[in-house]
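As structure tokens, the structure follows; a few thoughts come after it.
Only a single protein chain was left out; the remaining protein chains are all shown in position.
Letters A, B and C mark the chains as written, and numbering starts fresh at 1 in each.
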Amino acid sequence: MKILDVDRIYADNNATTPVDPKVKMEMLPYLEDRFGNPNSLHTTGREARKAVEEARQKVAEMLNCKAKEIIFTSSATESNNHAIKGTAFARKNEGKHIITSKIEHKCVLEACGWLEEQGFEITYLDVDKEGYLSVEDIEEELREDTVLVSIMMANNEVGTIQPINKLARIVHEKSNAYFHTDMAQCPGKMDVDVENLGVDMATINAHKMYGPKGIGALYKGQDVEIDPLLHGGGQEEGERSGTENVPYIVGFGKACELAQKNQEKDRLEKMHQKFVEDVCARIEKVVINGPLSPRLPGNTNMSFIGVEGEALVLRLDNHGIDVATGSACSSDELKASHVLEALDKGPEVAHSSLRISFGRFNTMDDVDAVVEALEKEVDDLRSITAMDEKGKIGD
Amino acid sequence: MKILDVDRIYADNNATTPVDPKVKMEMLPYLEDRFGNPNSLHTTGREARKAVEEARQKVAEMLNCKAKEIIFTSSATESNNHAIKGTAFARKNEGKHIITSKIEHKCVLEACGWLEEQGFEITYLDVDKEGYLSVEDIEEELREDTVLVSIMMANNEVGTIQPINKLARIVHEKSNAYFHTDMAQCPGKMDVDVENLGVDMATINAHKMYGPKGIGALYKGQDVEIDPLLHGGGQEEGERSGTENVPYIVGFGKACELAQKNQEKDRLEKMHQKFVEDVCARIEKVVINGPLSPRLPGNTNMSFIGVEGEALVLRLDNHGIDVATGSACSSDELKASHVLEALDKGPEVAHSSLRISFGRFNTMDDVDAVVEALEKEVDDLRSITAMDEKGKIGD
Amino acid sequence: MYTEKVMEHFKNPRNMGEIEDPDVTSKVGNPACGDMMNIYLRVGEKNNEKYIEDIKFKTFGCASAIATSSVTTELAMGKTLDEAEEIEEEDIAEELGGLPKIKMHCSNLSANGLHEAIYQYKKKEGMEISEDLERKHKIAQKTLEKTEEMRQEHGLNED
Partner (left out) sequence: MYTEKVMEHFKNPRNMGEIEDPDVTSKVGNPACGDMMNIYLRVGEKNNEKYIEDIKFKTFGCASAIATSSVTTELAMGKTLDEAEEIEEEDIAEELGGLPKIKMHCSNLSANGLHEAIYQYKKKEGMEISEDLERKHKIAQKTLEKTEEMRQEHGLNED
């Protein structure tokens, strides 16, 4: 992390990433004298337009699509809502059935939940204990009136990677449904070539790839027609209205350029491997959540039986280490994460889970430091836990 | 404009404003080491959360409401879509009728248009030649099943100010409808105290008030219940999901603080007055669009008969002056602006209109320079126009 | 959004203004679309053929309308009437290095104006009028009718 002026170890890159200083530098002029509205006719506006279109080109290059197939949005949440609700409303006369999975990000699940209230029908596919869904299940659930299948590429909690290319092909062979994939976690770590993947729509955002928080994009193939989510002045070819966030769009473009150059898969996978090996060598009763490999590069999710996730996060915080709990203990309901629940490993595992996600600015030294701190705190919390190694209470 | 490093005269502040350097300075740390996700438990995340909540407090202070009544969005477009569609879907069992006006921003009109496709019924109120709507019209159109009235506070093209307080009172007296107002153009120039105004919801955004482009807010009274537009992880108390745009939220907070301190009404009104006087003294056949006074401080909209708006914008551009045309000549349809059309002054006036909007960084010297350049270019374009002073063609 | 050539013609339009005592004047366009144009022609004769000795324009319109008017007169200048009749929308746009899609109607308008002037001249002189030119004349008339309607609906000087 020495590239940034912080003395903490940040190992929560799946939640958000630092902004790469190169990205920040690119953005700054647009927060200063290049402040124009790209929709203005005058020079100040035309400069901004140029910057937006150049950035669009860079995003398109990363995804291997046409520039006009990129719609800038405010987040992956918006991109997912747009793809899902936009399809639902545009195709409601063809059918009202949508297929997704139980381990999608909340923004997919909640958008679908809202559509259910509006009279749409959603199938939520099960996954196995490692988070994989079954190709046969999708085939079985496809119907005449299925208008959309939305399946994420790599899960943000447990790192499971779905065979998107294969799924998209089957969906297209057997139905008229659009295929959308949420690949917010993937750029810079996996193949995000939408032509290779064969998808109709794909979601990404900047703040998982060393860009700023508050800008996302939806890839939408040129023949795909969906309703806008934000109606208005007609920006983004009428697909998404609202004055363009020029500085962030420029930053997003730069982030895509950097992600293309620095494929970090190998480095991140090595960190993950060392981390898992060291933890398992030094700490007992550890359960790995999600597949061992391949998985989302840099992502690790493990349960330290008997140690509640939030407690462990806060203990590590005292060591200056930032990681995440897999359990949504701080959300409104006191439930374990819906993803870990879908993996069906029991609440003891779910509530003991910790997500460690390394990124561009982590080093092998960080891995060592996290293992060190983990060993100490897991030991300590286990000495006061009311749960034995079998997940039973007390004594 | 010398506070910014540009040698142009920017007089298009109703399209977007420069970012105040003080706002930028406040944002920078959050693009650097304070990059945390406010939803994270760890220190890096908690720092970000604190920044977001402090900014929310500042926005609330400007609007004189509770912090929890502020929902951060990505733009005024999103705030308006959220208020309108959110009300429509939340109250669809109570009624499906919405009232708005013909001179609202496109994002209000297009959101309403989409709702019409979904089976809602919209009344678009007429305005008079100065852009005022009639209180009696609203009263007449209110129905049992009216669930929302959305009327903008100050028009962004012709500057007309509606008596929001009075309208809201009548709507509340005579119906159960929510009252929403788009006041994107108003902070720092007009009273935006939502308690005084008596509205249920209000839209603002940062980039019309010297903050960044890509962040907005919706004030929503605590008893007002509407559906979310962006479903997901439950941020903003579940009202608007998506990882918070921390840097921009911080900047928006600062911009609100500055707007409260620097009420610029008087200064901007003086500029407008001098500008209109000088133009009318030096150039013939000028039509003022919108009321003379009071109007949105800093906004001027005038038609130079016989001179098409876009041509004049581009000629002024050569003088290093940024202004806007009132006509939407660059939009997909080759129509005059819907606002000028609603004022019903004829296409010749509509297509000849120019919007000049002064702001925080303009000086009286800028006013002089714009008048000077205008005189020259209006003369020149009139010498080749095919329209005579009566708006007739040729000879 | 505009090519350099468009901006150049917009800044320094060629052949602008009126011809005193022209042989013929055409009027096309309508204010609802925001574009109106007059074309003034002086016709000469060379080798037994009528040709455009002088051409000028006046335009109310956007940058693109002014630039297309300018380049249209440039293209037409010196051509025989029959040659000038064949100058089409695409030729004008091409000459300018292209136009934004929504501005293509501007080059159409100036082609219209030119054809209408030629039509008026041929009619006045009792020359033969091709079917194609007749069709073009009808289009030009249509744009004008709309103008009259508009004027009646609103009336400019009310305000």
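Heads up, the rule we're going with is that a residue touches a chain if its C-beta (ideal position, glycine included) is under 8 Å from a C-beta of that chain, and two chains touch if they have at least 3 such contacts.
Because the structure is a prediction, the values reported are computed rather than measured.
Trainee: Which is it among A:283, A:314 or A:369 that touches the chain not included here?
Mentor: A:314
Trainee: When the complex is taken as a whole, what residues of subunit A touch the one chain not shown?
Mentor: 129, 287, 305-311, 314-315, 318, 327, 329-332, 334-336, 344-351, 383-387, 390-395
One rule holds in what follows: only the chains that are shown with their structure count from here on.
Trainee: What's the chain with its C-alpha centre farthest out from subunit A?
Mentor: C
Trainee: So which chain ends up closest to the centre of the protein, judged by Cα positions averaged per chain?
Mentor: It is chain B that sits nearest the middle.
Trainee: Counting in whole Å, what is the centre-to-centre distance of subunit A and subunit B, each centre being its mean C-alpha position?
Mentor: 34
Trainee: Identify all positions of subunit B at which a residue touches two or more other chains, and write them in rising order.
Mentor: Within subunit B, residues 310, 314, 330-332 contact more than one other chain.
Trainee: Do you know which subunit C residues sit against two or more other chains?
Mentor: 1
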